[in-house]
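What you see is the complex with one protein chain gone and the rest in place.
And now, chain A:
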Amino acid sequence: MLWVDKYRPKTLDRVIVHEEVAQNLKKLAAEQDCPHLLFHGPSGSGKKTLIMALLREMFGPSADKVKVENQTWKVDAGTRNIDVELTTLASSHHVEMNPADAGFQDRYVVQEVIKEMAKNRPIDTKGKKGFKVLVLNEVDKLSREAQHSLRRTMEKYSASCHLILCCNSSSKVTEAVRSRCLNVRISAPTDNEIVKVLEFIGKKEGLNLPAGFALRLAEKSNRSLRRAILLFETCRVQQYPFSSNQAIPAMDWEEYVMEIASDIMKEQSPKRLFQVRGKLYELLTNCIPAEIILKRLLYELLKKLDSELKHEVSYWAAYYEHRMRLGQKSIFHLEAFVAKFMSIYKGFLIATFG
């Protein structure tokens, strides 16, 4: 088992990073009338861990016994019938799913699948908890229609079904849905907090951590705990005993983006654009999300540019990412950004050096 999973705290009491939030959640879960929750925060900040620990707090160890299922629902969409496929993760008390996976059919998932689940009150033989929990991931990726469809369901069946929503950017969740939840902000852990976790794992694994090494790992990980732990384990495989200045590997895809950045700073030509396109495709086919590629590319470029150009380039990055969101083929917009950059940079070089 990977360390990220192995050392995921199972209960709210064992959480190291968001201790205060965890304690508050614990008190909230003590009563049965917990409101709907919306967890938001950057990826790798520990939302999922808290949610799983919260479920355990509510339902005890049986919340851990989950079954993965691929289900297909037949949905009557007025004029025709469609099949909606979705993977769910369920215990006897909760169901977890990612409704945005249904793409443009996400509205049907909310209207048919989720509403049905919410309606049916769990029949509990021991007469204990009379409600179930639905965990919906990536709600910020849901279409507006789908989000609208959630609204009344969240009110009508609030006694039998408590929702836990999870997302990265709460700006993308409509105001009406946010108003129906307790918003729980999960900030990315600071470097110091990451160090604490790494030291904890180190101790459990019986490893010797040289001074400063954990901090270097933390700094490399961009405040993502998941990332830090993954890096830690990779380093452990590469070299043990650790040395404090041991190389910390970058992610493959990041090195690749770094390469693209230096490619386009070196030469601005149609030929180069064509080469870069191949590399962008490569990244996309490896399932790196387009906006992550664009952000990383911007990050690399900003490191090398004059301040005057920084403004201009970040303007275009925002511009093309927005267009990408509205369009369908992300490669076009990535490529357009690269071409734009080349043209600006070339203009700059000519103006400065003639």
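Everything that follows uses one rule, which is that contacts are C-beta pairs under 8 Å (C-beta built on N, C-alpha and C of every residue); 3 or more make two chains touch, one makes a residue touch a chain; residues count from 1.
The rule is short, and it goes like this: contacts and distances are computed from a predicted model.
Asker: When one chain of this assembly is omitted, its UniProt record names it as which of these: "Vacuolar protein sorting-associated protein 35", "OLC1v1030697C2", "Ferritin" or "serine C-palmitoyltransferase"?
Answerer: "OLC1v1030697C2"
Asker: Touching the left-out chain: which of A:Lys65, A:Arg144, A:Lys204 or A:Lys329?
Answerer: Checking the options A:Lys65, A:Arg144, A:Lys204 or A:Lys329, the one contacting the hidden chain is A:Arg144.
Asker: Of the residues A:Val4, A:Val17, A:Ile164 or A:Cys181, I need the one that contacts the missing chain.
Answerer: Candidates A:Val4, A:Val17, A:Ile164 or A:Cys181; residue touching the omitted chain: A:Cys181.
Asker: Contacts of chain A with the missing chain: which residues?
Answerer: Residues in contact with the chain left out: 23-24, 27-28, 30-36, 40-42, 45, 76-79, 108, 110-111, 115, 129-131, 144-145, 148-153, 155-156, 158-160, 162, 169-172, 175-176, 179-188, 223, 291, 294-295, 298, 302, 307-312, 314-315, 317-319, 321-322, 325-326, 343-345, 347-348, 351.
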